[in-house]
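Removed: one protein chain of the complex. Kept in place: all other protein chains.
Up next is chain A:
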């Protein structure tokens, strides 16, 4: 009796989980299958759940019409330069907050955390005006420099650096190390998992960022992928075959990254929640 009850509850659990998983998958399925349909088939109602034939050339067409080569190149450039900045500034900043003694350290750190609390939309207008003063509107600077410092990442890395005992530093000093050498030769190699976490957040953030690049860019030449895709939507408003193909192209790189490093990514997000 007990055994049957146990199996029944397991059955219900799997049923609910599978139902949920199907709901999560269906929009992706629908995007990909729409992307390979003919325009005529795509607007049939009731829709065909499996494409009658696969028009792979839709991807090439979307790639060309949406100028995707340009957008992806721009986005990769923005994402990796931003990442370099984020890593550099976070490593140095976290070290200062975790291992150096100086007056006003805690006040500075707390006020930085306070600034982190201010929601992004508050920055749109003044950020735009500051960039205008600098003459940076519609330049890569505007898309990269403001995002090369992340207080959140400094916070994560500082927690990690603090967990590494100071005795290590004292031993390193005896061996003739200064702060700079100690940081790069000993601390950084010990922090690889945390740095991977930070890199993942940074890359995903750059790839998906929208509102800021929407506001600070005007020309196709420097536009990153999400803004390009959004304008493609406005141009093509009802051509869902091309739009689905373009959307598929835009999500593939990130989904590849996700499948390559999913354990790392999921545990990064989980950790960020517990520590935050």
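Here, contacts are C-beta pairs under 8 Å (C-beta built on N, C-alpha and C of every residue); 3 or more make two chains touch, one makes a residue touch a chain; residues count from 1.
Heads up, the rule we're going with is that contacts and distances are computed from a predicted model.
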Self-check item: Listed names "Sugar ABC transporter permease", "Iron complex outermembrane recepter protein", "Electron transfer flavoprotein subunit beta" or "Cell wall polymerase", with the criterion being the UniProt name of the chain not displayed
Solution: "Sugar ABC transporter permease"
Exercise. Sort through A:76, A:124, A:177 or A:196 and give me the one touching the missing partner chain.
Key: A:124
Quiz item: Looking at A:38, A:67, A:89 or A:264, which makes contact with the chain not pictured?
Solution: A:89
Quiz item: Just one of A:43, A:60, A:73 or A:190 touches the chain that is missing; which is it?
Solution: A:43
Quiz item: With respect to the chain omitted from the figure, which of A:67, A:81 or A:148 is a touching residue?
Solution: A:148
Quiz item: Residues on chain A that touch the omitted chain in the whole complex?
Solution: 10, 13-14, 16-17, 20-21, 23-28, 30-31, 34, 42-47, 85, 88-89, 92-93, 95-96, 99-103, 105, 108, 112, 115, 117-130, 145-146, 148-149, 151, 154, 166, 169, 179, 204, 207-208, 210-211, 214-215, 226, 229-230, 233, 240, 243-244, 246-248, 250-251, 254-255, 257-258, 262-263, 265-266, 269-271, 273-274, 276
